[in-house]
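For this depiction, one protein chain was excluded, whereas all remaining protein chains were kept in their positions.
Now for chain A:
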Amino acid sequence: MKWDWSAVADFMPHFWDGLLVTLQILVIGSVISFVLGLVWALLMRAPSRWVTWPVGVITEFIRNTPLLVQLFFLFYVMPEWGLTFSALTTGVVGIGLHYSTYTMQVYRAGIEAVPVGQWEAATALNLPLRRTWSAVILPQAIRRVVPALGNYVIAMLKDTPILMAITVLEMLGEAQLFAREHFQFTEPLTVIGVAFIVISYLASLALRALERRLVH
(Lines give C-alpha, C1' and ligand atoms only; values in the text may rest on other atoms or scores of the structure.)
Protein backbone atom coordinates (compact mmCIF):
# COMPACT_ATOMS: atom_id res chain seq x y z
CA MET A 1 0.00 0.00 0.00
CA LYS A 2 1.40 3.31 -1.04
CA TRP A 3 0.32 6.78 0.07
CA ASP A 4 -0.44 8.95 -2.96
CA TRP A 5 -0.49 12.69 -2.34
CA SER A 6 -1.89 13.35 -5.78
CA ALA A 7 -4.96 11.29 -4.83
CA VAL A 8 -5.37 13.53 -1.82
CA ALA A 9 -5.17 16.58 -4.05
CA ASP A 10 -7.71 15.08 -6.45
CA PHE A 11 -10.05 14.28 -3.59
CA MET A 12 -9.93 17.68 -1.91
CA PRO A 13 -12.60 19.42 -4.06
CA HIS A 14 -14.98 16.57 -3.26
CA PHE A 15 -13.92 16.70 0.37
CA TRP A 16 -14.88 20.37 0.71
CA ASP A 17 -18.31 19.61 -0.76
CA GLY A 18 -18.75 16.76 1.70
CA LEU A 19 -17.48 18.83 4.63
CA LEU A 20 -20.00 21.55 3.89
CA VAL A 21 -22.84 19.03 3.87
CA THR A 22 -21.63 17.37 7.07
CA LEU A 23 -21.45 20.73 8.83
CA GLN A 24 -24.92 21.65 7.58
CA ILE A 25 -26.30 18.40 8.96
CA LEU A 26 -24.51 18.93 12.24
CA VAL A 27 -25.47 22.55 12.79
CA ILE A 28 -29.09 22.40 11.62
CA GLY A 29 -29.58 18.94 13.15
CA SER A 30 -28.25 20.23 16.49
CA VAL A 31 -30.53 23.26 16.43
CA ILE A 32 -33.53 21.05 15.65
CA SER A 33 -32.63 18.62 18.43
CA PHE A 34 -32.05 21.43 20.94
CA VAL A 35 -35.32 23.21 20.18
CA LEU A 36 -37.50 20.13 19.72
CA GLY A 37 -35.98 18.42 22.77
CA LEU A 38 -36.94 21.42 24.87
CA VAL A 39 -40.45 21.37 23.43
CA TRP A 40 -40.79 17.65 24.30
CA ALA A 41 -39.43 18.25 27.81
CA LEU A 42 -41.90 21.08 28.43
CA LEU A 43 -44.84 19.12 26.99
CA MET A 44 -43.98 16.23 29.30
CA ARG A 45 -44.60 18.59 32.21
CA ALA A 46 -48.07 19.50 31.00
CA PRO A 47 -50.77 18.85 33.59
CA SER A 48 -52.91 16.80 31.20
CA ARG A 49 -52.30 13.13 30.50
CA TRP A 50 -53.76 13.74 27.03
CA VAL A 51 -50.54 15.62 26.29
CA THR A 52 -47.91 13.69 28.22
CA TRP A 53 -49.05 10.24 27.17
CA PRO A 54 -48.82 10.69 23.35
CA VAL A 55 -45.60 12.70 23.64
CA GLY A 56 -44.14 10.00 25.88
CA VAL A 57 -45.08 7.20 23.49
CA ILE A 58 -43.85 8.99 20.36
CA THR A 59 -40.50 10.01 21.81
CA GLU A 60 -39.96 6.60 23.41
CA PHE A 61 -40.62 5.01 20.02
CA ILE A 62 -38.19 7.29 18.20
CA ARG A 63 -35.49 6.84 20.83
CA ASN A 64 -35.75 3.06 20.74
CA THR A 65 -35.75 2.44 17.00
CA PRO A 66 -32.64 2.75 14.82
CA LEU A 67 -31.89 6.06 13.15
CA LEU A 68 -31.28 4.21 9.89
CA VAL A 69 -34.78 2.74 9.90
CA GLN A 70 -36.25 6.16 10.63
CA LEU A 71 -34.31 7.72 7.76
CA PHE A 72 -35.49 5.02 5.34
CA PHE A 73 -39.03 5.57 6.52
CA LEU A 74 -38.84 9.33 6.04
CA PHE A 75 -37.12 9.04 2.69
CA TYR A 76 -38.99 6.15 1.05
CA VAL A 77 -42.38 5.98 2.78
CA MET A 78 -43.29 9.65 3.23
CA PRO A 79 -43.25 10.33 -0.55
CA GLU A 80 -45.96 7.67 -0.91
CA TRP A 81 -48.09 9.97 1.21
CA GLY A 82 -47.23 12.86 -1.08
CA LEU A 83 -44.57 14.35 1.19
CA THR A 84 -41.37 14.68 -0.79
CA PHE A 85 -38.30 16.48 0.44
CA SER A 86 -34.70 16.49 -0.69
CA ALA A 87 -32.43 13.84 0.76
CA LEU A 88 -30.52 16.45 2.75
CA THR A 89 -33.67 18.01 4.23
CA THR A 90 -35.01 14.58 5.11
CA GLY A 91 -31.73 13.58 6.66
CA VAL A 92 -31.33 16.75 8.72
CA VAL A 93 -34.88 16.55 10.03
CA GLY A 94 -34.50 12.82 10.71
CA ILE A 95 -31.29 13.14 12.70
CA GLY A 96 -32.54 16.24 14.55
CA LEU A 97 -35.76 14.46 15.47
CA HIS A 98 -33.89 11.36 16.57
CA TYR A 99 -31.53 13.30 18.81
CA SER A 100 -34.32 15.48 20.19
CA THR A 101 -35.58 12.40 22.02
CA TYR A 102 -32.23 12.28 23.83
CA THR A 103 -31.88 15.99 24.48
CA MET A 104 -35.38 16.01 26.00
CA GLN A 105 -34.07 13.78 28.76
CA VAL A 106 -31.13 16.08 29.29
CA TYR A 107 -33.47 19.06 29.62
CA ARG A 108 -35.76 17.13 31.94
CA ALA A 109 -32.87 16.36 34.26
CA GLY A 110 -31.74 19.99 34.10
CA ILE A 111 -35.21 21.31 34.92
CA GLU A 112 -35.64 18.87 37.79
CA ALA A 113 -32.26 19.91 39.18
CA VAL A 114 -33.45 23.49 39.72
CA PRO A 115 -34.18 23.65 43.45
CA VAL A 116 -37.85 23.77 44.44
CA GLY A 117 -37.05 26.97 46.37
CA GLN A 118 -36.69 28.76 43.04
CA TRP A 119 -40.27 27.89 42.14
CA GLU A 120 -41.40 28.97 45.59
CA ALA A 121 -39.60 32.30 45.36
CA ALA A 122 -41.18 32.90 41.96
CA THR A 123 -44.61 32.13 43.40
CA ALA A 124 -43.98 34.37 46.40
CA LEU A 125 -43.11 37.20 44.00
CA ASN A 126 -46.26 36.46 42.02
CA LEU A 127 -44.35 35.95 38.77
CA PRO A 128 -46.59 34.59 36.02
CA LEU A 129 -45.87 30.96 35.09
CA ARG A 130 -44.52 31.92 31.68
CA ARG A 131 -42.11 34.41 33.22
CA THR A 132 -41.06 31.90 35.88
CA TRP A 133 -40.02 29.52 33.13
CA SER A 134 -38.32 32.06 30.89
CA ALA A 135 -36.53 34.18 33.50
CA VAL A 136 -35.91 31.81 36.39
CA ILE A 137 -36.14 28.10 35.61
CA LEU A 138 -34.87 27.68 32.05
CA PRO A 139 -31.80 29.92 32.36
CA GLN A 140 -30.69 27.83 35.32
CA ALA A 141 -31.66 24.51 33.77
CA ILE A 142 -29.99 25.18 30.41
CA ARG A 143 -26.80 26.36 32.08
CA ARG A 144 -26.62 22.99 33.79
CA VAL A 145 -27.19 20.94 30.65
CA VAL A 146 -24.80 22.56 28.18
CA PRO A 147 -22.06 19.93 28.76
CA ALA A 148 -24.52 17.07 28.25
CA LEU A 149 -25.98 18.68 25.12
CA GLY A 150 -22.44 19.09 23.84
CA ASN A 151 -21.86 15.36 24.13
CA TYR A 152 -24.86 14.76 21.89
CA VAL A 153 -23.47 17.17 19.28
CA ILE A 154 -20.33 15.02 19.12
CA ALA A 155 -22.44 11.84 18.98
CA MET A 156 -24.53 13.37 16.19
CA LEU A 157 -21.41 14.24 14.24
CA LYS A 158 -20.40 10.60 14.33
CA ASP A 159 -23.84 9.57 13.11
CA THR A 160 -23.86 11.92 10.10
CA PRO A 161 -22.41 9.24 7.75
CA ILE A 162 -25.63 7.26 8.22
CA LEU A 163 -27.28 9.82 5.94
CA MET A 164 -25.26 8.28 3.13
CA ALA A 165 -27.85 5.53 3.15
CA ILE A 166 -30.47 7.97 1.82
CA THR A 167 -28.08 9.31 -0.85
CA VAL A 168 -26.86 12.39 1.03
CA LEU A 169 -23.30 13.09 -0.08
CA GLU A 170 -21.65 14.14 3.14
CA MET A 171 -17.98 13.46 3.82
CA LEU A 172 -18.15 9.67 3.83
CA GLY A 173 -20.39 9.66 0.77
CA GLU A 174 -17.94 11.82 -1.16
CA ALA A 175 -15.03 9.66 -0.01
CA GLN A 176 -16.71 6.46 -1.07
CA LEU A 177 -17.72 7.86 -4.44
CA PHE A 178 -14.18 9.02 -5.05
CA ALA A 179 -12.73 5.71 -3.88
CA ARG A 180 -14.91 3.67 -6.21
CA GLU A 181 -14.14 5.82 -9.20
CA HIS A 182 -10.38 5.89 -8.63
CA PHE A 183 -9.84 2.61 -6.76
CA GLN A 184 -8.04 4.58 -4.07
CA PHE A 185 -9.53 4.06 -0.63
CA THR A 186 -6.72 4.94 1.76
CA GLU A 187 -6.36 8.62 0.98
CA PRO A 188 -10.01 9.78 0.97
CA LEU A 189 -10.92 7.72 4.05
CA THR A 190 -7.90 9.01 5.93
CA VAL A 191 -8.68 12.59 5.03
CA ILE A 192 -12.25 12.38 6.31
CA GLY A 193 -11.12 10.49 9.41
CA VAL A 194 -8.82 13.35 10.27
CA ALA A 195 -11.61 15.82 9.47
CA PHE A 196 -13.95 14.08 11.94
CA ILE A 197 -11.36 14.33 14.69
CA VAL A 198 -10.69 18.00 13.94
CA ILE A 199 -14.41 18.89 13.92
CA SER A 200 -14.99 17.00 17.18
CA TYR A 201 -12.08 18.76 18.80
CA LEU A 202 -13.14 22.22 17.62
CA ALA A 203 -16.72 21.54 18.72
CA SER A 204 -15.58 20.49 22.18
CA LEU A 205 -13.43 23.62 22.46
CA ALA A 206 -16.37 25.79 21.47
CA LEU A 207 -18.60 24.04 24.00
CA ARG A 208 -16.07 24.44 26.77
CA ALA A 209 -15.82 28.16 25.98
CA LEU A 210 -19.62 28.41 26.06
CA GLU A 211 -19.72 26.56 29.38
CA ARG A 212 -17.20 28.95 30.90
CA ARG A 213 -19.20 31.93 29.70
CA LEU A 214 -22.39 30.54 31.18
CA VAL A 215 -20.84 29.82 34.56
CA HIS A 216 -19.68 33.39 35.04
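Please note the rule applied: a contact is a pair of C-beta atoms (placed from the backbone, for glycine too) under 8 Å apart; a residue touches a chain by one contact, two chains touch by 3 or more; residues count from 1.
The rule we apply is simple: contacts and distances are computed from a predicted model.
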Per UniProt, the name of the complex member that is left out, chosen from "LutB/LldF family L-lactate oxidation iron-sulfur protein", "Electron transfer flavoprotein", "Ectoine/hydroxyectoine ABC transporter ATP-binding protein EhuA" or "Cell shape-determining protein MreC": "Ectoine/hydroxyectoine ABC transporter ATP-binding protein EhuA"
Contact with the hidden chain (one of A:24, A:140, A:190 or A:204): A:140
Per the touch definition above, residue among A:70, A:118, A:186 or A:204 touching the missing chain: A:118
Chain A residues that touch the omitted chain in the full complex: 115, 117-118, 120-121, 123-128, 131, 135-136, 139-140, 143
